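All protein chains but one are shown at their positions in the complex.
Residue numbering begins at 1 within each chain, and the chains themselves are lettered A, B and C in the order written.
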Amino acid sequence: MSIAEDAAPRKPGFRFERWAPLILLVGAFAIYVGIALGTDQAQYLTFDNLIAILGRSIALGITAIGQTFVILVASIDLSVASLISATAVLASVVMDGSPAMILPAILAALVLGAVVGLTNGLVVSGLKVNPLIATLGMSLIIQGCLSAFVSNFAGEVPAAFQVFAYGEIGPFPLALIFLLALAVLAWAVLRFTKFGSDIYAVGGNEEAARFAGIKTGRIVVLSHVICSVCAAIAGLYLASRLRSGAPWIGADGVYDLESIAVVVIGGTVLAGGRGGVWGTMAGMLIFSLIDSVFNIAGVDSFAKQVLRGIIIVAAVAFYAIRSKRIVA
Amino acid sequence: MTPPVIEMKGITKSFPGVRALGDVSFEVRAGEVQALVGENGAGKSTLIKILSGVYHADAGEVRLNGEAVHFSHPVESLHAGIAVIYQEFSLLPERTVAQNLFLGREPRTRFGLIDGARMRAEAREVLSLFAAAGRIDPDRMVGELDVATQQVVEIAKAVSTGARVVVMDEPTAALNEAECEELFTTVDTLRERGVAIIYITHRMREITRLADRVTVLKDGEVAARFDTVPAPEAIVRAMVGRDIADFYAPPATSEEIGEPVLSVRGAGNDRLHDIGLDVRAGEIVGLAGIQGAGRVALAMALFGESPFDRGEVTLNGGTVDFRSPRAAITGGVGLLPGDRKGEGLVLMQSVRDNGMLTSRAFAPLWSSDRRNTRADTTRMDELLDHMEIRAASYDQDIRALSGGNQQKAIVARWLSMRPKLLIFIEPTRGIDVNSKAGIYHLMRDLAREGAGILMISSDLPEVIGAADRVLVMQQGRIVAEFPHGASEQDIMHAATEEREVAA
Amino acid sequence: MKHLLLATGALALGLAPLHAQNFDDPEEFAKQQEQLQAESMGPEGQPWVQHIGGDMVETADLGIEGPATVCFSNAGVNNPWRVVGYTNMTEEVENHDSIGEFIHVDAEGSDDKQIADIDDLLAGGDCDVMIVSPNTTAALTPAVERACEAMPVIVFDRGVNTDCPVTFIHPVGGYGFGIQGAEFIVDNVEEGANVLMLRILPGVDVLETRYSAGRRILDEAGMNIVGAEFTDGDNAKTKSIVEDYLMRGDIDAVWMDAGATAVAAIEAFEDSGYDIPVFVGEDQQDFLRKWQDKGLTAIAPTYPTYQWRTAVIAAARVIEGEALPGPEWVLPQPAITQENLDEYVNPAMPPLHYAMCGCEDMANYPEAWGGN
């Protein structure tokens, strides 16, 4: 008889965890508005500027959507940053300035992402290697292979492909709409498909999922594939945005740790089984807002780092402090 | 007579150190309720796990509809139409009732998406088999439901797979009387539909009410088989099959019982109300009740894990208010958790380390782990020897030991602390019968040395046999008290009867 | 998996050299070699306003009125060189009344973030002039192009692949740096001497050109290059690498593509009990002091931090409508040698201060740069 078994059922109705990301987001936005007005820079509150904020962290957002899937199945992926670099370079090299090669390049990048995800997933679910170690190792391997062959910007992205990063539909950047579409798609997958339901089951209680006939290993592998494919898309986006791929762009953006931080701030628990894509999107917006607040408040870049570290911990504590579980 | 749906023949199964089943044969037919009874540790769960493919039998065969089957995974048995409702819930608290019911086999639209509407409708339909249906909204999070309702969902989940064989492992453990009645109705419905039901219990009342046939397991063997339901006494005799006086240690004599060690007056917290009880030195007090009645909550409150927020607790004459297990232990309270693996053992450590866990915890951090102000490996080894713990070496990882020996190592943990009050939660769960008597005698020895003992158990014969006095809890309150020798019937009644709860 | 990665890599390898920036460009090499010798124009003793080559651009028609807001998109202040440079910059801003507000946004070394920063500045920064120190050349080009459409842009340090900025300020360049050091080695050791080349990172344009130029000269002079190792700019690693080389044989000269770990490399010789060979470092105080203390045979080519002052000066001239060197403003790139070493050694300055800062005459010197 466990302690939990005797626990009183939770009260229905208001569920703090569900609304916490929104509360944090509203808080961050309030601070942004407050700072903009307080420093007498109302020009930062225009529509254009808000769109610019939304568009700040597209690559991070795409990566974080993928990361949400693996964290939901109680895994984690530290290889996304290296993979972003690898796919950006690959795409840019394959395209090499030729519009005709755009499609093959996109395919090549996605295939690379899928293969990396497949390997990650198999190592995690098949060899039972702790996902942190498995994907850290994978990250080193990718980065090593990459820098062995490429040491600078390689290839060139034709103008037609730059539409991905720079195109606009009306007042909205194309990439922003793409991110939104991707988020909706991810949400729909998690909400309406059996696969999505299985993800929550595997992350929530792997044993129960297995007893219900869910092929848990397959779900873990698939989630890793999705995560890596998202990273590959982020790599494509960055190649388009930077007009070329370079072997350091993933690591420079710290997409591995930041995507995890974004997901966790968005209310998805590291232990898996709880959370979702909209929380992650809120987490991404919080990051963008913090960045913008720092910029308009003119915070010194070193102080910025200190604050960012504290904010990550504080935001996670905002959820975690209410839990009674012992964490390590 | 219809041919059996399930036939198990000559099933034998051993675990390291224990023969769990020896040459057990068992069968169940469509449209009947076959009661599988036996004490804790008699081998019921092992038999079911072999049926469902969790374990593999060392010898023997399982036939489904006359054909030999070899399930290597529970999923295979599920697909073959055998649904098992385990005691440990396999529900996902973060998902809705409907999502849980159809976990892994969600109805889909022709686009392959989950058909939410159909899932809800089918969930309602399945739930309508149950009298509790009205209370259960398919869209509610399972985590928000009370234990009894979760149990209903768990059963509904098994039923909804369209299983031809349903195994229920002590399904009433968490239910009150009215809920039990609802469950019985459900079982009747299933039986009428031609489902074969294996019903595991050790409650005579349920056997009388439900069973068509009874198989009694004892010490891993079939002790008796009844094609009609016999008088409860016959079942009990087959179940226990030994001199109870010898199995349980004799109750305390009045000279042995001393002053109260623990007195609680008017205590409560969000799960406990108006708790008043005394435990005297030399006395074993049993605490009975259904799951969720608040017995564990009471233990955890006394132990400081989830403390009382009102009332008064006196320990050995002094008022105490423990806010953590550590404080409670310092004050002289010990506790043996019910979930040995989850809450009792540090599985990757050695037998000796497990025995010394508490004494080390109270010695200075920087002192030697082998000999310090509180603990001494030599003394611990002597204690382990004395308790006849069977291990290749005390340096061996404890996970390889049998349940009984593991439990003894936890008892050893407390012996060296000489607690005034010791709380045992389900002390013999998952322990083979031979080791059980040892645990009971150990408890009695501790009491004789002057400790007060509070024993929580879901095994009523155990509570009756081992305790000097039985308190019954219901909905966070102590509702009745019985002296040694009370009948199972009376205690069950007290534990499950509907009560007007004062707001 | 590995096969695919290898295949991918091989593909990249096959294609990359064709299209990657060329780091061994004989034309550029020759041009910079010439610029090193060229007489620079402008006021004597103020290299930060001097320029090599005489082209000028007019800015009177840009029609900006002072005091104007200058926005600066900085790649980062993530190394001591940039810290010194940024200090130069903020101090220089004080000298110009025409600059009303100076807004600084820091991309922390990320291309993506710098693009977003520039877009933010364009969307709401009320900037009149923008200074950009690009994190990388290719990546920032589109963002700079967009900025150019809105206002005058000044680029310095790394360039962009567009000529839309008013001017691009930079010292002679990486080839020049490599040439100065390598020629010093050639002049001070025998032919066939053992030279160890220590590099920071692969793939960084300014460092790659230094290496290719240095390598070219050392090879041509018949030096025996015992190795070219990457140190990651890590002192401990540098010291370990040099110690390993010393276990295998003598070293007569050390060429470095950046001076950050020069002192660690020297210590490896000291600690292993060897004489310190001919050394190429950079203008960091710790190296200069070591040089002076131990009487080394050394040279310190520089990549002057005073270019950060120049960027502000250029912005001020744009606001004031004055002409300025452009579209390329090539600054002189002096090396510190035994002759002028004493001018640059200053024990009051912190160890990682870059001596060629052109900041000694500024108001808050030396406190603002961390000196005593």
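Convention: a contact is a pair of C-beta atoms (placed from the backbone, for glycine too) under 8 Å apart; a residue touches a chain by one contact, two chains touch by 3 or more.
The rule is simple: contacts and distances are computed from a predicted model.
> UniProt name of the unshown chain, from "NADH-quinone oxidoreductase subunit J", "Multisubunit sodium/proton antiporter MrpC subunit", "Autoinducer 2 import system permease protein LsrD" or "Cytochrome c oxidase subunit IV"?
UniProt lists the chain left out of the view as "Autoinducer 2 import system permease protein LsrD".
> Since one chain is left out of the picture, which of the remaining chains does it touch in the full complex?
Among the chains that are shown, those touched by the missing chain are A, B, C.
> Would you indicate which residue among C:36, C:52 or C:84 is in contact with the undisplayed chain?
Only one listed residue reaches the unshown chain, and that is C:84.
> Going by the contact rule already stated, which one of C:49, C:260 or C:359 would touch the omitted chain in the full complex?
Checking the options C:49, C:260 or C:359, the one contacting the hidden chain is C:260.
> One chain isn't shown here. Among A:194, A:224, A:274 or A:308, which residue touches it?
A:308
> Can you list, in ascending order, the chain A residues touching the missing chain?
Residues touching the hidden chain, for chain A, are 3, 123, 127-130, 132-134, 136-141, 143-148, 257, 260-261, 264, 270, 300-310, 312-313, 316-317, 320-321, 323, 325-328.
> Touching the hidden chain in the full complex, which residues of chain B are there? Just list them.
16-17, 303, 305, 325-326, 329, 335, 337, 342-349, 353, 356-358, 360-370, 372, 375, 381, 384-385, 390-397, 399-400, 402, 413
> Spell out the interface residues on chain C facing the chain that's missing from view.
Those residues of chain C that touch the unshown chain are 77, 79-80, 82-84, 86, 202, 227, 230, 232-236, 238-241, 243-244, 247-248, 260-261, 263-264, 267, 271-272, 286, 350-353, 370.
In this text, only the chains that are shown with their structure count from here on.
> Chains shared as neighbours by chain A and chain C?
In this structure, no chain contacts chain C and also chain A.
> Average the CA atoms of each chain to get its centre, and name the chain whose centre is farthest from that of chain C.
So the chain farthest away from chain C turns out to be B.
> Averaging over Cα atoms per chain, report the distance between chain A and chain C in Å.
The mean C-alpha positions of chain A and chain C differ by 35 Å.
> Just the number, please: Cα centre separation of chain A and chain B in whole Å.
It comes to 43 Å between the two C-alpha centres.
> Send over the residues of chain B in touch with two or more other chains.
none
> What parts of chain A, by residue number, touch at least two of the other chains?
Within chain A, no residue touches at least two other chains.
> Looking at the complex, which residues from chain C come into contact with chain A?
1-2, 4-6, 8-13, 15-16, 19-21, 76-77, 103-106, 108-113, 115-117, 119-120, 123-126, 135-139, 141-142, 202-203, 205, 208
> Quick one: which bits of chain B touch chain A in the complex? Just the residue numbers, please.
73-75, 78-79, 90-95, 99, 103-106, 108, 112-114, 116, 140-141, 143-147, 270-271, 291-292, 294-297, 300, 305-306, 338-339, 342-343, 425-426, 429, 456, 458
> Contact residues on chain A for chain C in the complex?
41, 43-44, 46, 48-49, 51-53, 55-57, 59, 86, 89-90, 93-94, 96-97, 108, 112, 115-116, 118-119, 141-142, 145-156, 162, 166, 238, 241-244, 246-249, 252-254, 291-292, 295-296, 298, 301-302, 304-305
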